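Reviewing the structure listed below.
Only a single protein chain was left out; the remaining protein chains are all shown in position.
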Amino acid sequence: MATITLDQVRKVYGGVVEAVKGVSVDIADGEFIVLVGPSGCGKSTLLRMIAGLEDITTGEIKIGDRVVNNVDPADRDIAMVFQNYALYPHMSVYNNLAYGLKNRGMAKDEIDRRVKEAARILEIGDYLDRKPRALSGGQRQRVAMGRAIVREPAAFLFDEPLSNLDAKLRVQMRVEIKRLQRSLGTTSVYVTHDQLEAMTLADRLIVLNGGNIEQIGAPIDVYDKPASTFVAGFIGSPAMNLLPVKAVDGGLGLETGSGLSVPNLHGQDKCLLGVRPEHLEVVDQLPNGPHAQVTVNVLEPVGAESYLYASFENGGPEIVIRVSSHAVHKPGEKLFLGIKPENLHFFESQSGKRIGD
Amino acid sequence: MKRLQLSDHLVLIGGVIFMVAPVMIAIMTSTHDAITIYKSGLQFLPGGQMLENYETVLFRAGGFTKEVNGLVMMKNSLILGLGFAIGKIVISMLAAYAIVYFRFPMATLCFWVIFCTLLLPLEVRILPSYEIVQSLGMTNTYSGLIVPLIASATGTFFFRQFFMSVPDELLEAARIDGAGPWKFFFDILVPLSKTMIAAIFIIMFVYGWNQYLWPTLITTDEALFTLVRGIKQIMQVWVGAQIPALNEAMALAILAMLPPVIVVVIFQSWFIKGLVESDK
Partner (left out) sequence: MKKVLFQSRLVPYLLLFPQLSIVIVFFLWPAAEAVRASFYLEDPFGFGSTFVGFDNFVDTVTSTDYGRVARFTAVFTSLVTFLSLGLALLLAVKADKVLRGSSTYKTLLMWVYAVAPPVAGLIGVLLFDQHVGPIVDFVAIFGWNLNIGVDYYDTAFAMTVTAVWKQVPVNFIFFLSGLQGISKSVQEAASIDCRSGFRRFWTVTFPLLAPTGFFLLIINITYAFFDTFGIVDILVKNEPGNNPVTLVYKVYLDGFRGNDLGGSSAQSVILMALVFILTVIQFRLIERRVHYN
């Protein structure tokens, strides 16, 4: 177990393409960190740099107290779970787990003990003699996890380990990974593009965009107080509604169209207003506080809840409203929406940065 | 629909007869005595001389050749076929491994030097090749027979293609598991290539066994004659023969084709896979 420290880590490909632009973060011992962002944001590159599979252009990576910039991947005391599992197809499950330990020159009975222990934890004891191709996707995933566990490493590195599984299995494995990490207490860095996976697994999230850190924080903090429009749009599903607004008699109204009135809490001329779909409440009559007036376009039931897609009068962007699954709304219906002031987010129009806290 | 299938079968049966009949006639002819053949031409039905003919060709020297019998020639063919196939696979796997998995100065140069050998078959540079092998004192040796044939990089090209298709993550996982270049090669890459090796082995064995021009030039010593090389000897003996031993000639031809044919038929699926994919 160890801390991981990244200090101004940069990765430049071929002297031109800057994939990671100076990332600094301190990962505590035993912490579960999730790197999340869209494809091409540099999250995998960053993880591979921690693993030692990519050179570090500038900056420093420490695992524990040791600078590992020039340490071979095998000597970094890490274990990695790959997206396609990267199981050795010609080796039995047992040998897949044992291979790394054998290469370290570990004693046979100790290898055996560790493999059996990992197999017990992951419930793959029955398949130890099988080849990977005789396993289902979920079982392969477990073997890949087992290969990481037997090393008893200072850190687990996960590179989108669940994206090859079907939706149901993904949820199940997600829970298992979390339980396992909690019980082993091993520092973990986990890469995903799935914001739900990120939210559910992380102690702390690192949201990456274009090689930069957009925000670091506990999932709920990131959700409640997104640092930028990028984070606001990326974390949370359906995404936060972002509306361009301008100052109008004592408050803020839509830049184009009408039907919105919120207080100008930060004295802006122009900015972006953010409201999550679940914070728009359908009410019977126009409330005194912040409110909106919209016309329903589509109702999309997803089971536990439904999403209303609605638009303002005289144009303006379409917004999403979360309503109870039993709410009955017809296209063309006019709605009054109430919003609590504490659920309003404000972002700078140009930079997209959050205004206020 | 049914009539359509019938015509398809007729075309295929015609094709099969075209492919099989010549060899059937050769086999039948090899079971008769020389005088029958001389009198009434090649034979379409089995005769009673099969054992005698094959025994003569296999064990008695002094037919078409003066000193060696068919068994020795078969041994030489086997050495050529196996030596060529194994040598080629080992050498080209190593070279392909270097090209695909290492970053080193002059990699591109090495790549092009090796791959320019695909441009010129042995036949076009046959005379200088012969002279060089002669000046190295390698005529009438197994190595002189085999090694120059390995110079073409077909195998390297094939293994390069295959290695490129091996997922990168496997190397990454192996490196995290502490495998260096040699360990990765022997523990992961070679076992992974097993079916590919088998496929290329069959193709190369057949290719080596069937070599004709090069053995004809390099081996003048009968002790090193291969079966295919022996075919040329048959032609030379015929000139001036009263009653040519066509039965034994056919028996030798059958012996020369039998091992590669058996290998190709038995390992058909590997062979086809190797052939179709190696040329891609």
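Miscellaneous remarks
As written, the chain order gives the labels A and B, with residue 1 at the start of each chain.
By our rule, a residue touches a chain if its C-beta (ideal position, glycine included) is under 8 Å from a C-beta of that chain, and two chains touch if they have at least 3 such contacts.
Note that this is a predicted model, so its numbers are computed, not measured.
Set against the missing chain, the residues B:58, B:100 or B:192 yield one that touches it, B:100. By the touch criterion stated above, the residues of chain B touching the omitted chain are 4-5, 8-9, 11-12, 15-16, 18-20, 22-23, 25-26, 29, 37-38, 41-42, 44, 90-92, 94-95, 97-104, 107, 110, 113-114, 117-121, 123-133, 136, 147-148, 150-153, 156, 164, 168, 171-172, 175, 180-182, 184, 206, 209-210, 212-213, 217, 228, 231-232, 234-236, 238-239, 246, 249-250, 253, 256-257, 260-261, 263-265, 268, 272, 275-276, 279-280.
Here, only the chains that are shown with their structure count from here on.
The distance from the centre of chain A to the centre of chain B, with each centre set as the mean of the Cα atoms, comes to 58 Å. Against chain B, in their complex, chain A makes its touches with residues 48, 51-53, 72-75, 78-80, 82-91, 99-100, 103-104, 147. Only residues 167, 169-170, 172-179, 183, 187-188, 191-192, 194 of chain B touch chain A when the two sit together in their complex.
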